[in-house]
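A single protein chain has been removed from this complex, and every other one stays in its place.
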Amino acid sequence: MTTIALSRSASRTPSSNRVLATFRLHFVNYETVVVLPWLIMAFIFFVNWMIWWMITRSLTSATDLADAREGFGWSGAMFFIFVYMMVVAVQAVNLTFPLAQGYGVTRRDFYLGTSLAFVMLAVAFSLVLTVLAFVEEATDGWGVGGSMFTLNYFGGDVWYERLWMFLVVFLFFFFIGAATAAIYVRWHTKGMYAFFAVLGLLVIGSAAVATLTRSWPAVGDWFVATGVEGLVLWSLVPTAASAVFGWLILRRATPRE
Amino acid sequence: MNTVIEVAGLSKRFGGFTAIDDVSIAIEENSITGLLGRNGAGKTTMMQLLTGQEFRSSGSIRVFGEDPVENSGVLARTCFVKESQKYPDDYKPVHVFRSAPWFFPNWDAGFAERLVADFRLPLTRRIKKLSRGQLSAIGVIVGLASRAPLTFFDEPYLGLDAVARQTFYDRLLEDYAEHPRTVVLSTHLIDEVSDLLEHVVVIDEGRIVIDGSAEELRDSASTVAGARTAVDAFVAGRRVLHREELGGLASVTVGRLDAADRKAASAAGLELAGVSLQQLVIRTTTTDTSEGRRSA
Partner (left out) sequence: MDESRPIFLQIAERIENDILGGALAEEGQVPSTNEFASFYRINPATAGKGVNLLVDDGILYKKRGIGMFVSEGSRERLVAKRREQFSQEFVRPLLAEAVKLGISPAQLITMIQKEGS
């Protein structure tokens, strides 16, 4: 082998290669990101199924049965996967970012590659959930009137509406998680305290304003009028804001201990 | 000879603390440079600035002729092995060696394999469960197998036992001889690496106190020992770096002695000895001035 001369150095690796490499980096240990959440979902599903089975078995009157089925529709079991993905996003920024820095990836390439990974995961998982919802309907609640994927929250009757809602919610959790982690990476514990302090103040402040101006009924009306689909659509705003702020925060982040 | 790194008037302040103070150095292509200094002197900060991981306060940095900050062209040719590298949860060494090639165009998988065997690294054990030495071994292997034209090793030997350290130096030398690259190595264990270094840079409290070739440095100081009066007579008027006395004997470290000086010293019945790089670095970076004179 000969000398590595400066002039004929290794290819000026184009940025795009490193964006893709970062994308792949998030899936190197895919068990945690792809396999584990679904294993846990399967477990949760199984437990829920047992509960649905026991309940519907023990009820005899038709009205009771209908009530129970209605109740199932408000289960929060499925939210697990969204929260898990938020944790994945937090870890992606908290831990994969230092590794990417160690590999000499620019912050820009890292953010692009990571956002790409988030979008792909959101699309893939949304498809899976949509399929599961479809199966749930087709089997009349998995044979026991259960409801895990066709919740009342995500009313959509048309499959692509459901898919869209899942997608938007996934993106929300991903980018909120990423942005929050970016705050920690950039400003560490102090930054986190400051962030939550400000957030807390905003929430309490808004609640105080609403109380003083007696506008709670109006708030309630707005929620009802907007409906679940509307809220999901509105969530795109904080999602986009997180994506932008996450980038602005991360681009000056340094590996200080 | 090409210059790979050119730094001019570089400073870095963290709030009120100046970590790097008006530093200007140049590092030649295909050489091994030692970046030496005490804890907290600024070695790690220096390397972080050179790889764009930290943002400078003032001055200029040119790596491969360009500013390294957010510069994927430059960073693709660089590898920075930190002793404090964090890895994602649940990562195992096998994950690191699977992903590293995507970021280092010159990666040599065969070399990496041989190194894993040399360092006896358990590939499928969780990184969280590895010993400090095994964790360091990962960094060392990535640094060596990357064949990055510019490779930084920041105190890579933490936790490595003497055998592993020797393995690292040996593999580094072998590979460097066959595939030359620019290596910058920071370390406390100066004597262990002094024979490997061509260029020596010593940082103390953010400032450069020594910047020269290892050979020049060897030449730059000598120890003169013997009867105190004779020693005093000989060193009068010379730059004294260090003095030790024991009864009627004295051992004084002075600046450069040429051939004539050496003859004069021998004639006066004095013993001459060299000064190890480690001793030289210690003498020039000890901030406690009372160290200048010590009596028993």
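We call the chains A and B, going by the order they appear; numbering starts again at 1 in every chain.
The rule is simple: a residue touches a chain if its C-beta (ideal position, glycine included) is under 8 Å from a C-beta of that chain, and two chains touch if they have at least 3 such contacts.
Quick caveat, the model's predicted, so the values are computed rather than measured.
Counted over the whole complex, the shown chains touched by the missing one are B.
Taking the whole complex into account, chain B touches the unshown chain at residues 31-32, 169-170, 173-174, 176-178, 180, 195-198, 214-215, 218-219, 222, 266, 269, 272-276.
Everything below uses one rule, namely that only the chains that are shown with their structure count from here on.
For this pair, chain A with chain B, the centres built from the Cα atoms lie 45 Å apart. Residues 2, 4, 29-30, 48, 51-55, 64, 70-73, 75-80, 82, 84-92, 95, 98-100, 102-106, 147, 149, 178-181 of chain B are the ones touching chain A in the complex.
Chain A meets chain B in the complex at residues 1, 3-4, 6, 9-15, 18, 21, 24-25, 28-29, 31-32, 91, 95-96, 98-99, 101-109, 251-252, 254-255, 257.
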